[in-house]
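Here the structure is laid out as structure tokens; the discussion comes afterwards.
Our next item is chain A:
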Amino acid sequence: MSTPQGHLETLPRSVQLLMGLGLIALLSFPFVGQDFYIQMVTRMMILAIFAMSLDLLQGITGLVSLGHAAYFGFAGYVLAFLSPADAPASWFITLPLAILTSALLALLIGFFVVRTQGIYFIMVTMAFAQMVYFLFFDNKELGGSDGLYINVRPAGWGLDFENKQVLYFFTLACLVLTYAFLRRLLWSPFGRTLNGIRLNEHRTQALGYNSFNYKLTAFTLAGALAGMAGYLWAAQSGYVNPELMGFHMSAHAIMMVILGGMGNVAGALIGAFGFELFLHFFKDLPKVGEFDLGKHWQLWMGTDCAGGHHCTPRFDGLVAPQRCGP
Partner candidate 1 sequence: MSNTLLEVRGLNTYYGASHVLRNLDFQVERGQAVGLMGRNGMGKSTLLKSIMGLVKPRSGRIAFQGAPIHGQTPYAIAKQGMAYVPEGRGIFGNLSVHENLVMAERAGVRGQQDWTYQRVLDTFPRLGERLSHGGQQLSGGEQQMLSIGRALMTNPDVLLLDEATEGLAPLIALEIWRICALVAKSGISTVIVDKNWQHVTQITQHNVILVKGEAVFQGSSQQLLSQPDIMNQHLGV
Partner candidate 2 sequence: MTEALLEAKQLSKRFGGLLAVNDVSLSLYKDQLHAVIGPNGAGKTTLTHLLSGDLPATSGELWLKGQAVTGWPHHRLSLQGLGRSYQKTNVFLPLTVWENLMLAAQAKDALAPFNPLSWLGRADSKPSVVARAERALVLAGLSASKNSAAAILSHGIQRQLEIAMVLATEPVVLLLDEPLAGMGAAEAQTMVELLHTLKKDHALLLVEHDMDAVFALADVLTVMVNGTVIASGTPEAIRSDAQVQAAYLGEATA
């Protein structure tokens, strides 16, 4: 039996069952839930895609990026710029473009950050994300601190994102595709090498792999997937602002991946839903006397996040991947 964090790609039966049930629930939800909840679940699915894209870096390659939201927010801005003031942009043109541009941004930034190790990597990814943040925050032409509006949501090929159910199913399709792609990637030569880099980069190089190229590819791919999530977020909310690429957004993604369990993609997906539920739970806490618990959700969130790890060192996340079989 290999130790948990070693063998990543085999999910325990219970988790596979959970994923199946989850899919059925998500498929049937729009016919049951009201509009507000449909939007809320769509947002959760978008954040799940975002968390899975970070898991490619953090869980599979072992690179803790504290600036992953830069590519998420950037793709949202690409949609905002490409959307005409009074007509829907065609999603089959703008979505690929948004993904491509955030991939290019990740490639450019990745070229610098991937050569650093450990703590440097955490700091420089954070610093470069802030660079992108201030680029939009300080420049009026790029929307400044107020951000940009998308007056008419994209449409095309008979799909109109103004319709909440259409966007819901489109997002669900993207979620399933991303999950399938990353799960398959775990089994691929590329995925196995990333896993080797996480466990022992020095030996992986000794075997003949140029780890710089592998890490840069993973960084770019993760940026592209984050871009897809960012595009869907902008399409769903119709509004983008610098906060989408801010520090808190990146940190939320890290917490989702850790909460769910790292390195097997399913953990990140479940972690995203779990984290959002936690957030809503803390924000909707009742007023106790005149002390409004909900207003100070940051306090509980912080204590949970700081304390969470302090008192449960062996916390491998909800989906601690074990190997089933011999």
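Regarding candidate selection, all candidates are chains of the complex that A comes from, given by their letters.
In this section, a residue touches a chain if its C-beta (ideal position, glycine included) is under 8 Å from a C-beta of that chain, and two chains touch if they have at least 3 such contacts; residues count from 1.
Model, not experiment: these values are computed from the prediction.
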{"item": "Options 1 or 2: the chain contacting chain A in this complex", "value": "2"}
{"item": "Touching residues on chain A, where the partner in the complex is candidate 2", "value": "1-7, 181, 184-185, 187-193, 195-196, 199-200, 202-211, 213-214, 216-218, 220-221, 326"}
